Each structure stands twice: as C-alpha cells, then as structure tokens.
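Next up is a structure, given as structure tokens.
Left out: one protein chain. Kept in place: all the others.
Presenting chain A:
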Amino acid sequence: MEILFLLIPLGTVLLAAAAFVLVWAVRSGQYDDLDEIARRMPDDEPD
C-alpha cells in the first residue's frame, strides 16, 4: 500500500497537466465550433 503515497501525488500531477492542456485547448479556440471542421473538408479553397 505504500506505493499509494507515490501514486496519489503522481496522479494529482497528471491531473493538473490534463487540466492545463484542456484549459489551453479551450482558450485557444479548439472547441469553438465542432461542426465546422467536418464541413470544411469538402471545401477546396481553404481561406
């Protein structure tokens, strides 16, 4: 069970990393329009 003393803090660090990546991704606009990406595909001339 002693390994939990390592794993729980490690898990917390990983969680923090995941949270930072998520916040960064959302703030940089990657979740703004989830439909548009799919519609953009057949568009020959991306702007």
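Everything below uses one rule, namely that a residue touches a chain if its C-beta (ideal position, glycine included) is under 8 Å from a C-beta of that chain, and two chains touch if they have at least 3 such contacts; residues count from 1.
Everything below uses one rule, namely that contacts and distances are computed from a predicted model.
A chain of the complex is left out here; the name its UniProt entry carries, from "Cadmium-translocating P-type ATPase", "ABC-type polar-amino-acid transporter", "Paraquat-inducible membrane protein A" or "4-hydroxy-2-oxovalerate aldolase", is "Cadmium-translocating P-type ATPase". Against the chain not displayed here, chain A makes contact via residues 1, 4-5, 8-9, 11-12, 15, 18-19, 22-23, 26-27, 29, 31-32.
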